[in-house]
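The full complex has more chains than appear here; those shown keep their coordinates.
First chain written, first letter: the chains are A, B and C, and each begins at residue 1.
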Amino acid sequence: MKFSIAVHEGPYTHEASDTAYQFVTAALEKGHEIFRVFFYHDGVNNGTRLSTPPQDDRNVIKRWSELAEKHGLDLVVCVAAAQRRGIADADEAKRNGKDADNIAPGFRISGLGQLIEACIQSDRHLTFGD
Amino acid sequence: MADEMDEMMEGGEIKKLMYMTRTAPYGTVYALEALEVVLIGAAFEQDVCMVFADDGLFQLKKGQNTEATGMKNFSPTYRALEMYDVEKLYVEKESMDARGMTEDDFIVDVEVKTSDELTSMMEDMDIVLNF
Amino acid sequence: MLHTINKSPYTKNSLDTCLRMAKEGSAILLIEDGVYAALTGSEITSTVETAMKKHTFYALSADLEARGIQDRVIDGIKVVDYAGFVDLAAENSGVQSWL
């Protein structure tokens, strides 16, 4: 079955990103397809590579990046939400006149249409948020 | 938006999509960013409706003036929904009554539905998106 | 002591907890989504009116106006601007920011 997932809250702040990660992992293990994980609202903060969590805790962002690499996951960060909150890739940084970017490996920035498309194309859509 | 338009054109069957919004405006960003999804989603020409329940009703209150807070007043955008063919706006009666509000309070025309009516509608949806 | 409440009483329990713990005679200031507690004619109104016998209620004008409810405020709730908020924080012995 084809699932799409929305994550609405940032890493550590809310369990939403953790639950989404565990759900996606379990779904992949069962042979389901993950069409897309869309990061919206503060969820875009899951896509920063500047996070350095305590060594005795999980690394929420790295975990997503690794899962994406292993399974070819499409991790999409909403561009409008990302602009408000300061998540940028090289292109976005350039376009907005910023001197740095912070996107983590495996994430890409795109429009809200990607969320709607994911809903339409998938058999099930789940939202994790606050 | 061009790529989104292209995707839309590819699409085949029309799906029934409900946006459910339950948060007040301004205190948190969820209401504003939900509205942004609805506007973008309109380009996909699905069969959409929007449900305002709990504090989501407050998004539609007439007479919002955000000047002193310094925030952006996005309430006029609800009036633009019609132009985007988002015409089915539902307000939950139980939430409206609890807040002492009436249809006259709203900046746009809405249909008031009981929670039982919303139950049936929700079951009929292909997708429910929550904010 | 000044108590601030920034949560809608319909959504979260902050006002309830504040009313359970605030000393009689305290000032309670409604800000952000907390201003919805000031609405007259709602199912919360009687709770607030009862609490007004023990506490002085204030509501932040900027947040009432943003939400379009400045004309619907329960009689007796005092409306203050940000400068009034500062005065309340200074005049009272301390501030308890209920979250």
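Going forward, a contact is a pair of C-beta atoms (placed from the backbone, for glycine too) under 8 Å apart; a residue touches a chain by one contact, two chains touch by 3 or more.
This one's a predicted model, so the numbers in the text were calculated from it and none came from an experiment.
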item: Full-file chain stoichiometry, since only one instance of each kind is pictured; value: A x2, B x2, C x2
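We take it that only the chains that are shown with their structure count from here on.
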item: Chain centre separation in whole Å, for subunit C relative to subunit B (CA means); value: 28
item: Centroid spacing, where centroids are CA-atom means, of subunit A and subunit C in whole angstrom; value: 38
item: Rounded Å distance, subunit A centre to subunit B centre (Cα mean); value: 24
item: Residue numbers of subunit B (touch at least two other chains); value: none
item: Footprint of subunit A on subunit B - complex, ascending; value: 1, 3-4, 7-8, 11, 15, 17, 29-30, 33, 36-37, 40-41, 43-44, 46, 127, 129-131
item: In the complex, subunit B residues that touch subunit C; value: 23-28, 54-55, 58, 61-69, 71, 73, 75, 97-100
item: In the complex, subunit A residues that touch subunit B; value: 6, 8, 40-41, 80-81, 84, 111-117, 119-120, 125, 127, 129
